[in-house]
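Yeah, one chain of the complex is gone here, protein chain that is, but the others are all in their spots.
== subunit A ==
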Amino acid sequence: MSVADKAKDALSKVRSGPLEASRTLPIRASKDEIEQVWTSRTTTIFDGIPMESATTQYGQTVRDWGLAVTVHLRLKEAVPDMAANTLAGKAVRRLKALVETGEVPTTENNPSAREDAA
């Protein structure tokens, strides 16, 4: 990293916190099943998350909770009011929901008396 880039990086950290984060959750499935969803459902998992790169890392199976999966996230830019680790949490939760249930909980098309439906 050049000095200018380092400065920019440091400044962005001061302004908005780190742009890298990770979160772990157990998922009740095999590594293969999880990887399959991870690679085929990226649009759903990262919806609204300005992700530059993301990787998974597998830990141990935690009793009957499932396989510990860590999502590492590097963001393109800061998201107002959302810490990077919150977004990593969102990504790993979506992955978990997709693997365990086949869908992500959503308020899409949610009836309400305002313009935005969420």
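Operating definition for what follows: a residue touches a chain if its C-beta (ideal position, glycine included) is under 8 Å from a C-beta of that chain, and two chains touch if they have at least 3 such contacts; residues count from 1.
By definition in this document, contacts and distances are computed from a predicted model.
Novice: Hey, which one's the missing chain according to UniProt: "Carbohydrate ABC transporter membrane protein 2 (CUT1 family)", "Glutathione-dependent formaldehyde dehydrogenase", "Tungstate transport system permease protein" or "Sarcosine oxidase subunit alpha"?
Specialist: Checked against "Carbohydrate ABC transporter membrane protein 2 (CUT1 family)", "Glutathione-dependent formaldehyde dehydrogenase", "Tungstate transport system permease protein" or "Sarcosine oxidase subunit alpha": the hidden chain maps to "Glutathione-dependent formaldehyde dehydrogenase".
Novice: Taking the full complex into account, find the residue in A:20, A:35 or A:100 that is in contact with the omitted chain.
Specialist: Checking the options A:20, A:35 or A:100, the one contacting the hidden chain is A:100.
Novice: So that we can see where the missing chain sits, which residues of subunit A does it touch?
Specialist: 25-26, 28, 64-66, 82, 86, 89-90, 93, 96-97, 100-114, 117-118
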